[in-house]
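Heads up, one of the protein chains got dropped from this complex, but the rest are sitting where they should.
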Amino acid sequence: MIRLYDYELSGNCYKVRLLLHLLGVAFTARTMDFHPGREHKSEWFLKLNPLGQLPVIDDDGLVLRDAQAILVYLASRYDASGHWYPRHDAVALGEISQWLGFADALTATAGAARLHDTMFMDADIRKCRAGAHGLLRILDEHLWFAEQAGRPWLCSADHPTIADLACFPYVMLSEEGGISRLPYPAIRRWGERIKHLPGFTPMSGIFPAAAVRSPAGSPPTPG
Amino acid sequence: MNPSQPESVLWDDWHPVGELAQLQRTRILHTMLLGVPLTLVLAADGTIRASGTGSLCHGPLQHVDIRYGLVWLCLGTPGRDIVDFPEAREADRIVCTGGSVGVAVSGLRAVENFLDLGHLAFVHAGYLGEEPHTQIHAYKVEPLADGGILATGCRVYQPHPSPMDSEGFDVDYIYAVRRPYIVELFKANPVEKERMDMIALLVQPVTEERCVAHILMAYPPHNVDVGSLRWFQQLIFGQDRPILENQIPKRLPLDPRAEVSVRADNSSAHYRRWLASVGVRYGTVPAGAT
Partner (left out) sequence: MNRWFAVSACGEVPHGAVAHTQLLGQELVLWRSASGALNAWENRCPHRGVRLTLGDCVGEELRCQYHAWRFATGSGHCTHIPAHPGQKPASNIRARVYPVFEDGAFIWVNLAHDAVPPNAAAAPPGLALRSIFTRAPVAAVTGQLLHGYADHAVCLVDEFTLDVAPAAHRSVRFMLQPVTGEQCILHAHLHGEVTALERLSVLKVHNALMSAVRDRAEAARA
């Protein structure tokens, strides 16, 4: 079974959990004491990921780091529909790679602002927020035209891909870094669409949509 | 405009200003208390040198202490000791901090949310409550002998009440507001039902509209470890955070007409009245101020 080295409040860990839920793939989570324990910088974990970053997965001996790389692997390996990462569609692969890079830029701006405000990490907070607003402005415009074209996802396919999942967390958590999304109405509608995907799971800081709230859902337990 | 010194009930009291473990790692910590920028330096002998900057409080600070894994500081003249947590001194308990978190809201809003029962089934759905168990039955709120308020007889059905992998059950809660910015929660332990888990929220008022939430936990030692306690507490507080940061105004209104209350808000109503009665203004919208 897949083992995910996980931190609940990490947007990058969350995107991996989200894809696993959407695919219905079972996994166990090894919860990490990221804050304040800094377990991701511990000696044993640095052997697993010398970068000292979360998430990491261990799938039957294959150890993989980097949230975007993990999404690519999981979708290629476990998505029978081929929708989440269309391996034989050159246009889709190009577009997805473009947005995976965008997701990393979101982590470096909106994600860093959030860590600064919530966990006191060093950052140039004005620069992070300004950078995030620049990205959100681009994203909102892109999504508005995607809606007009009747394909309201990040890539031009008529279904969501891992590009949407990669960008979703740090967009939806932006306000925890003091980045208001009031100026971005198309982003809000896109977020709602993702929340209504079958199998969607929330994280602390991102509320589920009312209609998909499942009172019977059992929460994960720490491993 | 020169800021004026906050009221004595806060100025002359002890407040948590950081986790000791964090200071041990970085040796120096910059933070803020009641609007005063602070620098904490851990000396080689293990003592902490604290200093303030700004018009309210400039230079070295005398009253700094370490307790429960947290650094405590008093900007004025301490009128009383640091809050005592007897459970944290019980030898067999697992005692740990939860990981301090910055929140863009008055710390009093954070304390009030901690006391709130009605949100558990929604904000913490699947953990500390769930539909259709939404009804809040009457509970008792009374003053504490040495100041503060006590809420007893609180009972909520919780599907996943603690970090332990357990069945859902009707959990009994006791809340004790010990200081304006410090509140304790006791809840029945799923294994030793006669003992109670203790979780304290200790809020550092950074400014009137920004705070740092420190958590102290003391659990009977059954199937728990520090990692899972922190995982659970951060998961729960992470669900509260967007609620807190979306409250308007960011300060806690003390005028009873400012926000509608119902019977389930008994604790909140008492808490607001008590704050007004002891003269807390910092982090509030005082009654009569519009």
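Order of writing sets the chain letters: A and B. Residues in each chain are counted from 1.
Keep this in mind: a contact is a pair of C-beta atoms (placed from the backbone, for glycine too) under 8 Å apart; a residue touches a chain by one contact, two chains touch by 3 or more.
As the structure is a prediction and not an experimental result, all values here were calculated from the model.
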Looking at the whole complex, which visible chains does the left-out chain touch? A, B
Identified contact with the non-displayed chain, of B:8, B:246 or B:277: B:246
Filtering B:66, B:174 or B:264 for touch with the omitted chain leaves B:264
On chain B, the omitted chain is touched by residues 112, 117-119, 121-123, 131, 134-136, 242-243, 246-249, 253, 259-264
In the full complex, chain A touches the hidden chain through residues 137, 141, 144-145, 148-149, 181-185, 188-189, 192, 207, 209-211
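We take it that only the chains that are shown with their structure count from here on.
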Can you check how far apart chain A and chain B are, centre to centre, with Cα atoms defining each centre and the answer in Å? 30
Which of the residues in chain A end up touching chain B in this complex? 8-9, 31-33, 35-39, 117-120, 175-176, 178, 203-205, 207, 213, 215, 217-219, 221-222
Taking the complex as given, what residues does chain B use to touch chain A? 19, 21-22, 25, 31, 97, 99-104, 125-127, 130-132, 159-160, 163, 165, 226-228, 230-232, 234-239, 241-242, 245-246
